[in-house]
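A single protein chain has been omitted from the complex, and every remaining protein chain is retained in its original position.
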Amino acid sequence: MRKTIEKVYMGIILVFMYLPIVTMIILSFNSSKSRAKWGGFTFDWYINLASDSEIINAFANTLIIALISTVVATIIGTATCVAMMGLHKKSRSVIMGITNIPMINADIVTGISLMLLFRFLHFNAGFITVLIAHITFNIPYVMLSVMPRMKTINPSVYEAALDLGAEPFFAFRKTVLPDLMPAVISGAMMAFTMSLDDFIITYFTKGSGFDTLSTKIYSEVKRGIQPEIYALSAIIFIIVIVLMVGSRQLKARNSAASSKKEISYEKRKGLSKKTILLLAAACGVIVVIGLTFGGVFKTEDNQVYVYNWGEYIDPEVITMFEEETGIKVIYDEFESNEIMYAKIASDNSAYDVICPSDYMISRMIQEGMLQELDWNSLPYASENIDPNYLESAASFDEGNKYAVPNFCGTVGILYNKTLVDDPVTSWDILWDEKYAGQILMQDSVRDAFMVALAKNGYSINSTDPAQLEEAAAELIAQKPLVQAYVIDQVRDKMIGGEAALGVIYSGEALYTQRENSDLEYVIPDEGSNVWLDGWCITRDSKHTENALKWINFMCREDIALMNFEYVTYTTPNLKAQELIEDETIRNSTVAFPTEDTLSRCEVYTYLGQDADELYNELWKKIKAAD
Amino acid sequence: MAKELIRLEHVSKSYDGNMILDDLNLSIHENSFVTILGPSGCGKTTTLRIIGGFETPDQGRVIFDGQDITNLAPNKRQLNTVFQKYALFTHMDIAQNIAFGLKIKNKTDAYIKDKIKYALKLVNLEGFEHRMPDSLSGGQQQRVAIARAIVNEPKVLLLDEPLGALDLKLRQDMQYELIRLKNELGITFIYVTHDQEEALTMSDHIVVMNQGYIQQEGSPEKIYNEPENAFVADFIGDSNIIHATMVQDKLVRILGANFSCVDTGFGINTPVDVVIRPEDVELVPRGKGTLPGKVSHVIFKGVHYEMEVEAGGFEWLVHSTRMAQVGDEVDISVDPFNIQVMNVPASEDEEAIEIDV
Partner (left out) sequence: MFNNRQTSRLLASPYIAWAVIFIVVPLAMIFFYGLTDESGALTFANVAAIARPENLKSLGLALVLALISTIICFLLAYPLAMILASNKISSQGIITTLFILPMWMNFLLRTMAWMTLLENKGVINGILSFFGLPTINIINTSAAIVIGMVYNFLPFMILPLYNALARIDDSVINAARDLGANAVQTFFKITLPLTIPGILSGITMVFIPALTTFAISTMLGGSKILLIGNVIEQEFTLSYDWNMGAGLSLVLMLFIIVNMVVTMMTDKSSNS
């Protein structure tokens, strides 16, 4: 009876622990891109994964960081433990006290503290900073595993070896180390696990163009998860199981061997040495593979760091650019202007080309964060970009000195016709209690406020505190009805029927309609935001020439067309527009809004630092509200 | 004879298909000091645990004071245990450890205080009330464990190899201590050990176990002087165990020589085993004894000489206060009373017990 209850209890907890993992494995074979429905069995995601260099790179980086940091931490940690035995008790407890800090401290604090240090030292964040951070939090795990064992070691064994004429290091290796080994190995395993699992510290110490698996997933999640990630999870899980079973069997065999007396001491030593050699060789192979794939140590300077919106380019285009120019592209994505700004503003970013929107371009120009473009190096841009758009761009970039228009679009409401029966003509519907829990709002300050300001008939560039307070009150009142504040996830959630209404950018509308024909895009009567973003080069760019080549390439008509067809936002590239074959798209009012619609819409302008702070303050209040 | 306090009836127990106890019957009398003696794995600890209530037998019954307690939880039994590894509560001080059982029984504070004092005095640990167990030596911890058990005034105290972890000197001291305690408390002690010297020193009654069977029980003298089989003879003290033939009543042929003995009833020309203690082997000049032999080793042991004598193709172990020289030609002679004749094991089960320990 009692045994049964115990078994049932363990079973329930096991289900709880493994349900998510099983789910991911099942989804990795789901041919439908949406998680909500089963579209049939497929291996596509595994095939895609093999060619998805971003995910593979991130995975390789994770392994390399984990391996190197484990090895370094194990050596330093073990050496320190050995040294501790010869130190004063006082210095010993001071060292242990410091060692405890990263263990007890919250990851977020450790991560931030290291980030502040790297920034203070003007240390370019990237592989090295993440590695240092991982070594730092790994050493304590090794020491806390080795230290208790160290205390049980009888020094006279070591002394006996010295007495018999052994050199100190040889004596240590032959007497102390074998005793210490199990603790060293378990400490190393712990460190390796922690390094693989870490997200927060990596998140704060990673720089531009460098991702580990966790940071990659975090940005993926914000944008909508690619099924390739499920495939990767399934593979990782299988590897983990194989490793576990393998190590258990190895252990079982070793313990069986050591229990048999006829196996001589010497022989057993040989066996463990072989195992260690094997492990070392395996580590070496993984590192080499990782380095080749990850290109971590590639120091070649013929590269360009691009920082663009998520899902805002046809990946094929990057490959084409690399092939045609021989320039290596380090490509990163951001979710909002503000996140991008924070990254560029921190001294240790390395991005050359960025793609901010109107108001952000204006702000960055004002703050001297961009450099003037040499239009002579941008023949395609001069030829292909619609002068009308250049004129609009001039409103935030006088004389078109800093930005080459990339895409433009509107913000509107995407709704599911099967779930919404009222006519959608006004922002008011987002406050309709009928749709409580079915509404998706944008998780970005300006867009959220735009909705509330437009609803109340104010300018979407309002800086009037009274109007903003009012808008904030509206948003707080709306919050209980909101299912979630998301950015690119609106797309997936709307396709999957998770929500009825969502605030979305026009480009996503076409894509989602293709996936789910029940969806409809509307720009409410009160008006909305029309935005324009453009390619800019950062002030501190170290690869200006390559950056210009990138921008120019993006303006080539065939490339612009590829991008347009991929992201479906309005392209300001005239020649590309002419090349669009699909009539319905060429005439789509979503992709190319009418003059009438545009007349209702406003471009965001930079509101100045004070207004910005006010927006941020209010936004935090909204987020903290119930 | 005092009245019977505990009786095990047909008790069997096995783990994972391994028979630990097989149809064990045992009776323990009031106010006795009973030792269950045997090599590790013989089932002695299991027997104790069944009495203590930590194991339930697969078959059979445990009768305590006339009542069936086979399925009674340990906390409901009127006996207490002193564990091998002391099993002190490390998060409590000595006084709290000793008070544990009394607090459970809701005794008054004054009563508890008195009892702690009394118990600590009894085990010679006065003033240790507020020490923590970790700060005590092994011997002191063992005394606390005893004190903790006896304050509950059990009818029976079970001791599971309580001296096993102590060094020799301490162990000898504790043996006297335990005898004294038993006499002062006037309760029954059931003591489990693999140390025959401990058993012989302290017990009124010894139960020798091996392979889940009781091999022999009786007073220490009886067990030592009249072992019933080769296992008991070998386990208790040194002995010469020799295959022999019972020629007729009172005459046994050992290694080709006829020895007089006192045993009868084995029949004629029956194969038997004989046990002769080394101190019972007399070395006499050649021609004066029964079996001729030659001294091969001599070691001085303090109270006696330990010698090995090659005679009749057997290495005889001899303890004697009179020394012989290596190479001396001697005869072996044994007093008929000192020859213990035993049946040769008949079944396979019994054969199995002849494992050298």
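Observations
Letters A and B mark the chains in the order given here, with residues in each chain numbered from 1 onward.
Here is the rule we use: a contact is a pair of C-beta atoms (placed from the backbone, for glycine too) under 8 Å apart; a residue touches a chain by one contact, two chains touch by 3 or more.
Only a predicted model underlies this, so the values are computations on that prediction, with no experimental measurement involved.
The residue touching the chain not shown here, chosen from B:Asn80, B:Ser203 or B:Thr290, is B:Asn80. Annotation: of A:Ile56, A:Leu117, A:Leu574 or A:Ala611, A:Leu117 touches the absent chain (contact as defined above).
Check A:Ala125, A:Met147, A:Leu468 or A:Val486 against the missing chain and you find that the one touching it is A:Val486. Only one residue in the set A:Asn105, A:Thr319, A:Gln366 or A:Asn587 touches the chain that does not appear here, and it is A:Asn105. Screening A:Ala160, A:Met244 or A:Ala477 for touch with the missing chain picks out A:Met244. Of A:Thr80, A:Ser349, A:Thr410 or A:Ser506, it is A:Thr80 that touches the chain left out of the display. Panel shows chain B; residues 52-54, 73-75, 80-81, 83-85, 87-91, 100-101, 104-105, 132, 145, 148-149, 152 of it touch the chain omitted from the view.
Even with one chain removed from view, chain A keeps its contact list with that chain: residues 6, 9-10, 13-14, 16-21, 23-24, 27, 35-36, 62, 76-77, 79-80, 82-87, 95, 98-99, 101-102, 104-110, 112-117, 119-120, 132-133, 135-136, 139, 155, 158-159, 168, 172, 176, 193, 196-200, 204, 213-214, 217-218, 221-222, 225, 229, 233, 236-237, 240-241, 244, 248, 336, 338-339, 341-343, 345-346, 437, 443, 445, 479, 482-486, 496-499, 616, 620-621, 623-625.
Rule of thumb we're sticking to: only the chains that are shown with their structure count from here on.
Once the centre of each chain is set as its mean CA position, chain A and chain B turn out to be 72 Å apart.
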